[in-house]
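One protein chain omitted, others in place.
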Amino acid sequence: MTDGVKKFLYVNRKAPYGTIYALESLEVVLIGAAFDLDVSLAFLDDGVFQLVKSQDTKEIGVKNFSPTFRALGDYEVTKLYVEKESLAERGLTAEDLQEITYEDEDDDYAEKPSLIFVSRAEMADVMGDQDVVLSF
Amino acid sequence: MAYEVDGQEIATDEEGYITNLGEWTPELGAVIAKAEEVDMTDEHWAVVNFLRDYYEEYQIAPAVRVLIKSIKKSMGPEVGNNKYMYELFPYGPAKQACKIAGLPKPTGCV
Partner (left out) sequence: MATLHTVNKSPFATQALLSCLGHAKAGDTVLMIEDGVYGGASGTGLAEAVAGLGGAVTLAVLEPDMKARGIAASRLMDGVKTVDYAGFVELAASHDRTQAWL
């Protein structure tokens, strides 16, 4: 589409734990972050459940990977688009999600929010603006 | 293979990473370091402790460049640079330091 750095979007549409998709996506994002790419993550449909705070997986014997989303800023992954309609359909608001921030090196390491709440139409624009879209 | 601390056997995978993260103690860290032929200094321990704290908070071991960037921020550029980190841990600051810290191999490290 444009010259230079390619725009990659990882689309997350599955709930955590019930299937392996959510964890696999996060691992691919972390590995892919080693390359010089303009990475964004999209959370829509059941994917918004991945970001819900206070997850506690002790009793199901599965690793709770939700804290790892908060490390994404260290990997220069700082744009996590969350679809408002998907939240509303599931009875969720922004307050139900964990806070995810990154330190902006170009702005004296100021902490800035990584979560960007968008409408379905805006999410469509985000998707249409990418060089590569990877679905999970 | 396995490590031994106070007569207790600690199980590992085929590459020498311990399989039960809960079994780690500083004593075990020293035993693993010895097996790796790494002479532990305060700087080595600072890196190991940083890795453990990072894992505790984010549930992953950081990639090498993330580790070096963070060490640079917390301990200064004399320690937080590629060359020095590889002097501390010749087989890779992430790979080898994680092993001594009792953490899994970092994601993306093959």
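Chains here go by letter, A and B, matching the order in which they are written, and residues are numbered from 1 within each.
We adopt the following convention: contacts are C-beta pairs under 8 Å (C-beta built on N, C-alpha and C of every residue); 3 or more make two chains touch, one makes a residue touch a chain.
Being a predicted model, the structure only gives us computed values, none of them experimental.
Novice: Among the chains present in the display, which ones are touched by the chain that isn't there?
Specialist: Missing chain, whole complex, touching shown chains: A.
Novice: Touch as defined at the start, partner being the missing chain; which of A:V5, A:V62 or A:A94 qualifies?
Specialist: The missing chain is touched by A:V62.
Novice: Taking the full complex into account, find the residue in A:E27, A:D45, A:E76 or A:E103 that is in contact with the omitted chain.
Specialist: Checking each option in A:E27, A:D45, A:E76 or A:E103, the one touching the absent chain turns out to be A:D45.
Novice: Can you name the residues of chain A that touch the chain not displayed here?
Specialist: Touching the missing chain: residues 14-19, 45-46, 49, 52-60, 62, 64, 66, 88-91, 96.
Note that only the chains that are shown with their structure count from here on.
Novice: In angstrom, rounded to a whole number, how far apart do the mean CA points of chain A and chain B lie?
Specialist: Spacing between the chain centres: roughly 28 Å.
Novice: For chain B, which residues count as touching chain A in their complex?
Specialist: On the chain B side, the touching residues are 54, 57-60, 62-63, 65-66, 69-70, 107-108.
Novice: Help me check something: in the complex, which residues belonging to chain A touch chain B?
Specialist: On the chain A side, the touching residues are 27, 30-31, 33-34, 63-65, 67-68, 70-71, 74-75.
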